[in-house]
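Missing here is one protein chain; the remaining ones are kept as they sit in the complex.
Labels for the chains are A, B and C, by order of writing; each one numbers its residues from 1.
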Amino acid sequence: MRSFQPKNPDYRSAATAVFTAQPAMRTLGISLVRLEPGEVDLAMAYGAQFTQQNGFVHAGIITAGLDNACGIAAFTLMPAGSDILTVEFKTNLLAPARGERFIFRAVVVKPGRTLTVCEARAYAGQEDAESLIATMTGTLMALPRRDQGNAVA
Amino acid sequence: MRSFQPKNPDYRSAATAVFTAQPAMRTLGISLVRLEPGEVDLAMAYGAQFTQQNGFVHAGIITAGLDNACGIAAFTLMPAGSDILTVEFKTNLLAPARGERFIFRAVVVKPGRTLTVCEARAYAGQEDAESLIATMTGTLMALPRRDQGNAVA
Amino acid sequence: MRSFQPKNPDYRSAATAVFTAQPAMRTLGISLVRLEPGEVDLAMAYGAQFTQQNGFVHAGIITAGLDNACGIAAFTLMPAGSDILTVEFKTNLLAPARGERFIFRAVVVKPGRTLTVCEARAYAGQEDAESLIATMTGTLMALPRRDQGNAVA
Partner (left out) sequence: MRSFQPKNPDYRSAATAVFTAQPAMRTLGISLVRLEPGEVDLAMAYGAQFTQQNGFVHAGIITAGLDNACGIAAFTLMPAGSDILTVEFKTNLLAPARGERFIFRAVVVKPGRTLTVCEARAYAGQEDAESLIATMTGTLMALPRRDQGNAVA
């Protein structure tokens, strides 16, 4: 894995602020547990209210975690004053999302001035074991933030 | 659009049962509003608790709706006693998910014994206008249901 | 299908020139058979030299046709002096590419200043029948052309 040099010296607080500003992450119980330039881990506990018909976490919820991990990973490498949006992503669901906890781990594959490509993996954890349950490749776009006076985004 | 002949004469109650059996759909406030062989519309009201940093509905939530629409559309064409899982999907986010209500409309493109390919579109509605905000192409898989004695899935 | 208003009044000659400037299209025997604002049909005859192990046209060749159809469709809506590149695409292969001739039909789903999203379908033709064999969703990017003095691209 290559290492990245962030353009924004305050990438850590900027990325944390964007993550924190998303009500959806609070509602889904997803938290930011690791943040490095171009790399992010999010964590989520199992919640019965987010399951599908067989008791596994819904693919859309897993995708929300993967997409956010990609977005925050990409955001760490964007210049100060950027906003970020997801252009597209593709998810492969490899195994049922069965577990007590879930990790969404994203890395930047190719940072760019306008577009950044990330890859992410979702792992389900049960007792001491972790297993790969889903992958994502996503394209993120940097935009100049509309309201620079706004605290977060 | 071609029309499809369901293999399961009770496709309507079977598909409704699979939809209803998903706690995630209730939590996200997504309901089934139209169901034909190979075609499904789901609807969701805006909820502030599912937004991202700019107040738009999170891409993962939109994806959950699109994925479910694909799954139910595919399920209408599967034989009785099937279970269904999502193999993979790809989402393009075309515009911010800004609106009072959202529609997720899926159609089967190619039904198959094992794999079914669907396309879905998400629309945001505000007053009288609807606008396209996202597309999905998804691959769904039919599985024999493990516990046929089980009421739903 | 919505209709589009091209920004470049010479979109027809500009798009034809970009298509013609691609040696790969000549090598694969792909030709431009229909061109409207945001819509393109390409055609290709079966060639044994482009087949896979079962005698069907290779998925990569089908993808080359789909990608090109998307690119030219997007290009018709870009301003004069643009160059175009493919950001990403996703292809679903629905049936073996068996036939005497193939059509690659692309339409713009969402044009944008920087990014344009297209959908394309590949059809195999045999005698009087045509059947859908593959779909693509692709994201294309407009770039200012580097050498404006250059005839084509």
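Here, contacts are C-beta pairs under 8 Å (C-beta built on N, C-alpha and C of every residue); 3 or more make two chains touch, one makes a residue touch a chain.
Quantities reported herein were computed from a predicted structural model and do not represent experimental measurements.
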Identified contact with the non-displayed chain, of C:Leu32, C:Ile61 or C:Ala142: C:Ile61
Residue numbers in chain C that touch the chain omitted from display: 18, 21-24, 26-28, 48-54, 57-61, 63-68, 83, 85-93, 96, 152-153
Where the missing chain touches chain B, by residue: 87-88, 90, 114-115, 117, 139, 141
Residues belonging to chain A that touch the chain removed from view: 90, 92, 94-95, 109-110, 117, 119, 132, 135, 137, 139
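The criterion applied here is as follows: only the chains that are shown with their structure count from here on.
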Turn needed to bring chain A onto chain C - CA fit, degrees, nearest 5: 180
Same-site or different-site touching of chain B by its copy chain C, using the half cut: same
Chain A and chain C: spacing of chain centres that average the CA atoms, whole Å: 33
Distance between chain centroids, defined by C-alpha means - chain B, chain C (Å): 29
Chain C residues counted as touching two or more neighbouring chains: 90, 117, 139
